[in-house]
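Data block below; observations after.
Only one protein chain is missing; all other protein chains are in place.
Chain IDs A and B follow the sequence of writing; residue 1 opens each chain.
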Amino acid sequence: MSDNQGPVWEIFLQKKAGQPFVHCGSLHAFDKEMALQNARDLYTRRGEGVSIWAVPSNAIVASSPEDIGPFFEPSNDKVYRHPTFYQIPDAIGHM
Amino acid sequence: MELTQFEDVFEGKLAKNEMVEPKDWMPDNYRKHLIRQISQHAHSEIVGMLPEGNWITRAPSLRAKVVLLAKVQDEGGHGLYLYTAAETLGISRDELLDNLHTGKAKYSSIFNYPTLTWADIGAVGWLVDGAAIMNQVMLQRTSYGPYARAMVRICKEESFHQRQGFEIMTHLSFGTADQKAMAQDALNRWWYPTMMMFGPPDAESPNSENAMKWRIKRETNDQLRQKFVNQTVPQVEYLGLTVPDANLKWNEAKKGYDYSEPNWAEFKQVISGNGPCNKERLAARNKAHDDGAWVREAAQAFAKKRKEVYEAA
Partner (left out) sequence: MTTQEALFNYTLRLGDTNLILAQRLSEWTGHGPFLEEDLALTNIALDITGAAKSLLEYASTIENKGRSADDLAYFRNDRQFFNAQITEQPNGDYAKTIARQAIMDCFDYYFFTELAKSKDETLAGIAQKSIKEVTYHLRHTSSWLERFGDGTEESHNKTQTAINQLWQYTGELFEMTEVDEILLKEGIAVDLNLVKAKWENHMADLLAKCTLIQPENVFMQTGSRKGIHTEHLAFILAEMQALPRMYPDAKW
């Protein structure tokens, strides 16, 4: 067995209950429990979170920079997906 | 896309002050420069734990002990953030550590100086962290995304470090005569090594030009050094101590202090391995790593047994 620092994990923190989990960084750990504990000891030293997700880095599928055009630009002209596209009579008020 | 088109996209990003991200195309030299700089920075944090850690068990009050422990731990955390930033460039933690342990990679020359008295812990926090912060504030806007994000987190955490160093210096400078002498002695020994932290003068700095062009660095070594002197001299005066530089004087024309250059010959010796503590620092890192090998192997074996292993990416 060759010596190494263990696999890389991506850490996501929830700052307060109800808020989304946000990526805060990475770390190395050999198993799930260690990943969770290391995340706690590394990324919540100043009370930064109330809940942790630890995900093995190699489980993440990411889009490529070349995908920016085909993936994201087609949605830019779909203005009908936004509420401001529609006209509501003033008499109706807020909808 | 043709190579030149990739280059255009990359140059375009730099011109627009946009961040470069791990999966973006980047020139080989840019990648190499970043790996070198980020890993040097990470190694400096890790090796930097040693001279300060040296005094944890001897901290002269319970408060000082807690603060120093937390501070040295922070340095470790910062090293870790930086290692993971470097890893996004396609180099593993194992390779990075191997480069440190074999002496192939460099780290900040400052940590090859010894911490001889408690005042040195004050001086390191105040001067060395002060100089580091200057560099790090600039690096929050560096062009490589993961590096910039690591620096933002580091700067946020680092803000207490310089203050705790200055607090120690204050206690000593306004304490007994022995304590004040201890403070002056520390300033005398740390002033010039701190000035060296910004790197050689611009004219002789081999990597500066590319670093500026690629927006990895945003200010030159000499600009940062001048900024540091201007900021620090009034603090020295507040403490009632003396900067160990007979040529130090205010220059109204440049709105800054004139100062003596550190001994660059000494600097070259220290970065080539001949500083007072180079061998000890490297030996300490190697020992920790070697002594830890069976621990890492056990963790790996246990994970395998529990079928929890995720193959390293």
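The definition used in the following text is that a contact is a pair of C-beta atoms (placed from the backbone, for glycine too) under 8 Å apart; a residue touches a chain by one contact, two chains touch by 3 or more.
In this text the structure is predicted, and so the values were computed from the model without any measurement.
Trainee: Looking at the full complex, which residue from B:Leu14, B:Leu116, B:Cys155 or B:Ala284 touches the chain that isn't shown here?
Mentor: B:Ala284
Trainee: For the chain left off this view, which of B:Met19, B:Ile56, B:Val152 or B:Met212 is in contact with it?
Mentor: Of all options in B:Met19, B:Ile56, B:Val152 or B:Met212, contact with the hidden chain holds for B:Ile56.
Trainee: May I ask you to list the residues on chain A that touch the chain which is not drawn?
Mentor: Within chain A, the residues that touch the unshown chain are 5-6, 27-31, 33-34, 37-38, 40-42, 45.
Trainee: Pick out the residues on chain B that sit against the missing chain.
Mentor: On the side of chain B, residues 46, 49-50, 53, 56-58, 60-66, 69-70, 72-73, 76-77, 79-80, 83, 118, 168, 171, 175-176, 178-179, 284, 287-288, 291-292, 294-299, 301-302, 305 touch the unshown chain.
In the analysis below, only the chains that are shown with their structure count from here on.
Trainee: Averaging over Cα atoms per chain, report the distance between chain A and chain B in Å.
Mentor: 30
Trainee: Using the touch definition up top, name the residues of chain A that touch chain B in the complex.
Mentor: Against chain B, the touching part of chain A is residues 1, 3-8, 25-28, 30-32, 34, 42, 45-46, 56-59, 62, 64-65.
Trainee: Write out the stretch or stretches of chain B touching chain A in their complex.
Mentor: Checking each residue of chain B against chain A gives 21, 23-25, 73-74, 77, 80-81, 84, 87, 92-94, 97, 150, 153, 157, 293, 296-297, 299-303, 306, 308-313.
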